[in-house]
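Missing here is one protein chain; the remaining ones are kept as they sit in the complex.
When the chains are written out, they are named A and B in that same order, and each has its own residue count from 1.
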Amino acid sequence: MDKKTLDPMLAHTLIQSVATASVEKISSPFVVSRLHSNHIEPHSGENKTITIEDLPAGHHRWDIPESASLTLTFLLNHPHSVTIDLYLTGPHAHVDVAGLVLTDTGTPTLTINQYHLAPDTTSKVLIKGILAGATRAQLRGLVTITDAAIRSTASHYHKVLLLDPSARCTAIPSFAVHHHQVRCNHGAAVGKLAIDQLAYLQSRGIPEPHARHLMTLGFAQEVTERATPEQQAIWHEKIALLTKGA
Amino acid sequence: MNRGLTRDVVIAISETKQEPAWMMEFRLQGLELFEKLPMPTFGPDLSELKFDDLLYYLNPVDRAVSSWDQVPSEIKTTFEQLGVPQAERQYLAGVGAQYESEIVYKRLHEQWASKGVVFADISDGLKDYPELFRRYFGTVIQSSEHKFSALNSAVWSGGSFVYVPPGVHVDMPLQAYFRMNTDRLGQFERTLIIADEGASVHYVEGCSAPVYSAASLHSAVVEVVALANATVRYTTIQNWAPNVYNLVTKRAIAMRNATVAWVDGNFGSKVTMKYPGIVLKEPGAKAEIISIARAHEGQIQDAGGKVIHLAPHTSSTIISKSISARTGSAIYRGLLKVAPGAHDVVSRVRCDALMLDSTCHADAYPTVDIANESVDVGHEASVNCLDEVQLFYVMSRGLSATAAQTMIVTGFIAPLVDALPMEYAVEINRLIAAEMEGSIG
Partner (left out) sequence: MYTDYVNKMGNMEHNLQISNITVSVAGKQIITDLSLTVPPGAIVGLMGPNGSGKTSLAYALAGHPRYTIDAGKCSVAGTDITQLPPDQRARAGLLLTFQHPPEVPGVSIRTFFHEAYRALYGTTPWIIIERRLRNSFTFVGLPESFVERKLHEGFSGGEKKRLEAAQLLFFKPQCAIVDELDAGLDVDALIWMRKLFDACRVENPNFSALVITHAPEVMERLQPDHLYIMRAGKIHAQGGPPLLAQVKSAGYEAVL
């Protein structure tokens, strides 16, 4: 295994990239390709937690082997295309992803694919989007459960808060399930800040912009609470830029 | 009888029906589009469909099977299991003459006529109500939308024309087989339903007993127009025989404060592609789509629903439940779209798939496309197998494994079956019970 020097694109991340070879022929039509993963992955039996403060554009992939687990938290703060592929290649592999998408411009596209290739695997993906300005975001997800993945559980949820009238979102959570003894759930919810809650905060003396900011922080909390306090502070500032109300 | 689709075939259809010039022109345009448009880029494999081999216009006489002996035995067994009366079996199998209860239907027709309700064969609609027909025909679904809407535009034959005058409420459901003509096993049915302001009607078609057809492609188009404050409910129970490709385009336009509901039961056919759609065009409009699919033995049920919110203060719900077993595939494909001007929209989509064994398949491909921030929109889907604790609990009270599974599966689709008229509800439950017997054997 080679230790590559830090790629400038990954300068903000806290991890170093490691080459890996993880190729298995799984029952068709799912063949794990020879693409190298570009991130540190947990070893068999290991639990790994990774927080990426600013997920770079492009293709990301993690392979999670037998009895390993990966807890991934990230912030996506640019209007470019990002794809994350998660391969659960060995029995009892687990992955838990929480991501925050913050944009106010452009057409950010986030695609997360979960592939269950082995039995007793679990995956959980929660993406919270906070969209402002005239951004047009696309959130895509595909959960694939092969016929080898008996007793697996997968979930994939998109929850999106639209802060401005011209913000738009297209959410496409999908699944393709080839084994019946599994539990698979997905969902997408889109909305704006609840008027009655905003009114309540204002009635307690909080000016509207700040009330919007507080509620937005509350919305993002499920993701931000997984980061360290320092990281959270940075993320809150970025949210404030969108809500303009800190 | 010529196979394959040519200009001559289309002209012959139009001439046989003695249609006005504009309709023949419409058909010919449809043909041109059909030849140009590509096959769909999504969905099940349709490569076995050989357009040149199909018959595009069957006379009722040609269409029907000439004797009861020719009807496949699985069809006969299902009739047995469902308790379909003997006379009805022959009729449904396309054998023999028209259904015997003409007298009953005649009386119903008189009742409706006295209120100004029109319920006729679609070709009669064109003939007898030309202005009304022309005003709405082809406005909900354009020929150019896709290959199969174009095909239907070219060769449509048979179907219903319904018009309900303002303020009239048709209390009893209009059943497709009340149309009193033998053009019932239509491959390319075209239906147009218009509910005028404040009117309400429930239209029901199909049946749970398997319908045998010599034709292997059924490509229907259904257009519904619900004007202000009108309510239209359209229920379809489909159980085409396993040789049939069932590709249907159904869409409704709902105007101010109108409500449209599609209730869709897909039990048969080899491949079904059907995504009933509702366009909520004016404020206050409401959409409801309820879909049940059962996929077994190599069937592909690719179904779902589409709702497009064009106006503010509109709401929609889509509920889809599918059961797949024995190599069947159930796929949900849906669209929930909110246009930029559509604020204060509420929508809920819920799809649940039940997979009964390891050979079957369930997929879901929803798209939630939101262009207005002032919305409350949620989509949820799940895939599960039969819960073993539920099975254990029910069995521990004395029910056998088959009975317990049947009970749970029936419970799974219960919310939808409750939305059906009673006779259908009973039939669907019997169909599921027969299915479960077959599964466990």
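Operating definition for what follows: a residue touches a chain if its C-beta (ideal position, glycine included) is under 8 Å from a C-beta of that chain, and two chains touch if they have at least 3 such contacts.
Since we're looking at a predicted model, the values are computed, not measured.
Trainee: One chain isn't displayed here. Which of the visible ones does it touch?
Mentor: Even though it is not drawn, that chain still touches B.
Trainee: For the full complex, which residue in B:L132, B:A228 or B:L399 touches the chain that was left out?
Mentor: Answering carefully, the residue with contact to the hidden chain is B:L399.
Trainee: If the missing chain were put back, which residues of chain B would it touch?
Mentor: 387-401, 403-404, 407-408, 410-415
Rule of thumb we're sticking to: only the chains that are shown with their structure count from here on.
Trainee: How far is the middle of chain A from the middle of chain B, if each middle is the mean of its Cα atoms, in Å?
Mentor: Using C-alpha averages as centres, the distance is 38 Å.
Trainee: Quick check on the complex: what are the chain A residues that touch chain B?
Mentor: 147, 150, 158, 160, 162-165, 167-192
Trainee: Could you list, by residue number, the parts of chain B that touch chain A in their complex?
Mentor: 340, 353, 355-358, 360-385
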